[in-house]
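For this view, one protein chain was removed and the others were kept in their places.
On to chain A.
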Amino acid sequence: ATRAEKADSYADTIIEAGHSFDDIKNNVAVLSHGVTISRGTLLIKAEKANLKQAVDGKQNVVLISKPGTPVTFRQKRDGGPDLWIEGQAESAEYDESTEMVKLISNALVRYLDGKKVTQEQSGAYLSYDSKNDVFLGTNSTSGQHVEGNSRVRIVIRSKTEKQAD
């Protein structure tokens, strides 16, 4: 099975940044000068992050890269001692309620077994649902398949048998 590290969903979130500006009235915060967000085994790195807290307290984070240094994320996968998933893109969005990571523009995602890459997918838009381990790649940055665009939309399922939940 290639489920994301389940424990991550219950872990605390640690955010580090070089500077933060919190507009409390509108529940919006801007973190900048290098940002890392970690939660259990999930680690996200970006130059800047715009956090918006929903009424239920759940965070929505838009991550922005610095030219030349993409936004990156990495997370351990269940189903093996050293299974990982890594991704990068020019910008990304992480939503705490859906635990979805969206990678937008020059997106690249790799499944690794230790250091060995077992699968790789690149595209204009890639989204990774770290709770249900559903991975979606499309050929337009909107996340929708656009007829006539050169890329093909691919949904990847892991080859090994899924564990019964």
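Heads up, the rule we're going with is that a residue touches a chain if its C-beta (ideal position, glycine included) is under 8 Å from a C-beta of that chain, and two chains touch if they have at least 3 such contacts; residues count from 1.
Note that in this section contacts and distances are computed from a predicted model.
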Hidden subunit of the complex - UniProt protein name among "Sarcosine oxidase subunit beta", "Cytochrome C", "FAD-binding protein" or "LPS export ABC transporter periplasmic protein LptC": "LPS export ABC transporter periplasmic protein LptC"
Sole residue of A:L31, A:A46, A:A107 or A:L126 that reaches the chain not shown, by the stated touch rule: A:L31
Absent-chain interface as seen on chain A, which is shown: 10-25, 31, 33, 57, 59
